[in-house]
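Let's turn to chain A:
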Amino acid sequence: MNKPIILALAGVTSVGLALNAYADDYITLASTTSTENSGLFDAILPQFEDASGIDVRVVAVGTGQAFEIARRGDADSLLVHDTEGEKRFVENGFASERADVMYNDFVLIGPADDPANISEAQGAAEAFAAIANAEAPFTSRGDDSGTNRAELRFWENAGVEPEGDWYRELGSGMGPTLNTAAAMDAYVMSDRATWVAFGNRQNLTLLFEGDEVLFNQYGSLLLSEEKHPHLKHELARQWHEWLISEDGQQAIANFKVDGQQLFFPNAK
Partner candidate 1 sequence: MENNNAFYVALSLLLNLDTSLFQIVALSLQVSILAALIAAVLGFPLGAAVALWRFPGRGGMIVLLNALMGLPPVVAGLMVYLLLSRAGPLGEWGLLFTPGAMVIAQVVLVLPILAALSRQKVEELLGEYREQFVSLGMSRLRMMPTLLWDARFALLTILLAGFGRASAEVGAVMMVGGNIDGVTRVMTTAIVLETGKGNLPLALGLGIVLLMLVMLINAGVYLMGELTRRRTG
Partner candidate 2 sequence: MSSFNRPLLVSSSLIPPPTLCFDGVAFSHQDKVLLGPCSFTLDGTGPTLVMGPNGAGKSLLLRLAHGLLSPTQGQVAWSSVGRPRQAMVFQHPVLLRRSAVANLTHALAVNNVPRRTRTKLASDALERFGLTACSNTPARVLSGGEQQRLALARAWVLSPQVLFLDEPTSALDPAAIKAVEAAVREFHQRGTRIVMTTHDLHQARRLAGDVLFLSGGKVREHTPAEAFFDRPVSREAQAYIAGELVE
């Protein structure tokens, strides 16, 4: 029919695609959806790019998938919040080193009328126990993410089994889990950053926070040059070192949503 037009279109789009993806120095950073959803990267990456000229391309997935991507050599750098998993990663030789970067904390969210009365709890363990005993609906991410693993540890420490119709495992990221909790009027454990940035609260409100056990540590990892020599190790090292440098740490501290600081730098 209009063969020349079709060919021209194909040509333009191919060129467009090529130019789009392959310009500039860049690294691929595997990180988590909760970090991305908080808006942290939108705030600090431009500062890093200005300082180094390196574009950081974030692939935001669940923690388990982030580790898998790094293990396969598909990302140049890794930033997650699962300290035990990170240490194992180094032990198994996939990363050469890890460093503490920042922490945020988990908070307990629930329906405004608080049927399990967790706002009165004296500690995280008590709050979790209260929910289980009241058999109040609770939505769990159920996706083996860092957040999910932390949540399971809290149930264990509270001495209760998260089982029964009230406990709903969704297999979802933080945002979708919050959406479901809002729709079900259920309790949910979220990282503060995602909660603060979350736009669909409906009847949910923050009910419990502050217990130190709820702190959520982030680590940056340098990937192994032996296992994956093709990666952009030099550029990734610049990123890793910037994160734990004064400039990076300050950038993290300066990031606020609704006047609240979400991430607390704690590099050593």
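A word on the picks: all candidates are chains of the complex that A comes from, given by their letters.
By definition in this document, contacts are C-beta pairs under 8 Å (C-beta built on N, C-alpha and C of every residue); 3 or more make two chains touch, one makes a residue touch a chain; residues count from 1.
Because the structure is a prediction, the values reported are computed rather than measured.
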item: Identity of the candidate that touches chain A (this complex; choices 1 or 2); value: 1
item: Complex interface listing, chain A residues touching candidate 1; value: 1-2, 6, 9-10, 13-14, 16-17, 20-22, 28, 33, 36-37, 41-42, 57-61, 71-74, 173-176, 178-179, 182, 194, 197-201, 228, 230
